[in-house]
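The excerpt is restricted to a subset of chains, each kept in its original location.
Chains here go by letter, A and B, matching the order in which they are written, and residues are numbered from 1 within each.
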């Protein structure tokens, strides 16, 4: 009965008139018998999803450009029913260390990119090469960045007159950096719980809950498709809207969403987007949408009404990124490998440039590859803009990369003066470079300000880059570091004279 | 004629086919004869409201869960007509000190919770126990917080070489803190004005306009239902949307809306909320909405499609709040009484904790009550999430309460060092603890940063708590206070040597 109601809902929403709705499997129907009343919001979300309405067999029949399933074929037992609880949460059970016996089924809590790859192997494959999939290790396995997270997340206390830093626990990390970067999810044991169905056993997972982009999963895979394709609706509409990206790309370290909001593109989206078609595959420029969201430039399959393809779908977003403009001291050519923890600069530090900006070139893409990626991105711009428009814009963007790097270099020179004069303890003392007030000021120059200016340039949200965390602060930081140095130098000089 | 048009409008919008629309009263019709052209936008807003379309008699017939009127009965003279100008603005006239004679009616400018209670007594009663209803006195009657507002709103001037602080006037207070907290509205006298209808007398009210949550009204009641149920539409849709709460809960002192925006919940709302039903009573999870807004967790009657109740409607929002996470130096168990100006810590200060974090326990709820409230809140989480999900989230939240309190304690210890060394003038000198640069830095630690981190944890908008006014600044503040202390200490030492 439930199954019939759901099938009818599906028919109305997603299937052409006359098409036959797929039914859910018996196993999924069994799940719903209890779960419909245990977490009804979760079930309703799934019921409204395409997964609840279309079977893989039906999905495979779509013409190439309209297909959302990239597998050539799907295992027989999954082919004819909709994609429900049982289909995903019992799939590949042998590989999942988080699997547990539940009412006769071997169920795993987490559904991972390894599971999604059954129907979406191209996307899962691309994502593995996407730098975001390595977000856990790129933080955890980089000694410099691990120190940065400790200086931010650790607990400072006073022991008598002395400030001491106690490293953060895993709960704090999961509530901070690793919320976006992804946690490591591991099975810690089993727990008995009284339920409406009597006592039952459930797994206890460390690092849970989490849907970070670089999550380490109990089946050995990395990432979470649900970061962007929110459970359990898995709506392409949502993934294409900028609010999804905004979850992790709003802060001063990566203010993409804030820049977008004050850009012409963001303005068009906010003013007119209510009438766009966010569910169409492929996504046709001008007809389905008249200004790009994040997805249009970075991920989606963008087509023209005449049937042309402006951009192939890619879950390896670096495909169109020639520069890496945030998160590191200097903007630089994009890294070759998604695993950036392997990079070493000429001083042996895990950074893509020296402290003075010299690139660790062997780890970064070359000029030819940069040109190729720039061309791929500009092909999307040219869907609405003239060549001279795009060329003019790009020239400014690359000029801004250069000037913001110059402003970071100046701040770095001042920082090095402070270290050299003993006014702060730095690399020579093997001390953290993030644990003193003046070091934080220096770090803000590149982590917040120079990076904000670059985003505002790249995405034409120039209002954000002028005063709001941008050029005003970039120039002021140098003045403040200079002011601090003058004040402390004199003090030091005097101290030395004694 | 006007009445007929309005009645027809009403029929189309809110009544089932076949139901008879209620008519407005003769008195309200008389009001509209002039006011329709005097402030047409105000009248149109009311015309689109449920008040303009349904009579209390009709409203009383709804089944229990669907009822918006909580009174068992409504006075006879209000029962059959719609709820118009005259019904509210002449109600309880004897109690209103702002009442004035107006075209033969005794009219009062303000409609207060005392008036609304005629039909909505349960909500008005709950709200009286809600801490927000005491927002005026909780600020005004707390000597420490009154000093804080003076240090923020007062006018600093130079008298020769000396900075002096002149306390702000009431206009400034009304334009700042008390805009949200509520002003005291008092009748100052009457004023004659030339109008299109000839010379007329109108009351002059101090503190007007204002719709702050703790407004002191001329009928002796506190609060304003219109804070959230915006005049004159009184739309439940609006009260349930996060933009209403955002009016007062966006600043760094209480960044709930900003955290929500970058949370998964906020993402779902912003991406898919355009298609939700915000007017349904009760509010059914999954069907009417698929992610909570502020109201879903804190106020609304939330039901399941199967007819269950996840949460009772409550206008005493503390019902589900076990911790108070903002506005005070340390996060602490929720106060027992809505009137927090009565609280005294062990040092006799009007604070729920000592400067070092020790709770003024007798004024705060105990662990058992905390557990009860936590369970009430988690019941809503469990509408969409599994038990292990909710437990994992809550564990992180309570860990974050602990670590942010620890970081505030460290900043406080540094502040106390400064006071002790005479580098700043504090409690011992009976000087304000908010009127020096270093004291402001200390205050930002708890008022802005620690509190932001807690909000980001509670509502899972972790991006906001990492860099944007969160952990980066919380850790940096301690470094900066230490830097300031070192610099000034040495200076003081020298001065002393002379």
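In this section, a contact is a pair of C-beta atoms (placed from the backbone, for glycine too) under 8 Å apart; a residue touches a chain by one contact, two chains touch by 3 or more.
Because the structure is a prediction, the values reported are computed rather than measured.
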{"item": "Where 2 copies are displayed, count of copies in the complete assembly", "value": "3"}
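Following the convention adopted for this analysis, only the chains that are shown with their structure count from here on.
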{"item": "Separation of subunit A from subunit B, taking each centre as the mean of its C-alpha atoms, in whole Å", "value": "34"}
{"item": "Touching residues (chain side subunit A, partner subunit B) in the complex", "value": "36-45, 48, 109, 151-158, 161, 163, 168-169, 171-172, 174-177, 179-180, 193, 202-205, 208-209, 211, 230, 233, 235, 237-238, 241, 243-244, 246-253, 274, 435-438, 440, 447-448, 487-488, 491, 495"}
{"item": "Footprint of subunit A on subunit B - complex, ascending", "value": "261-264, 266-268, 270-272, 274, 285-287, 290, 304-306, 308, 382-389, 392-393, 395-397, 399-400, 403, 406-407, 409-410, 413-414, 417, 456-457, 460-468, 471-472, 475-476, 478-480, 482-483, 487, 490"}
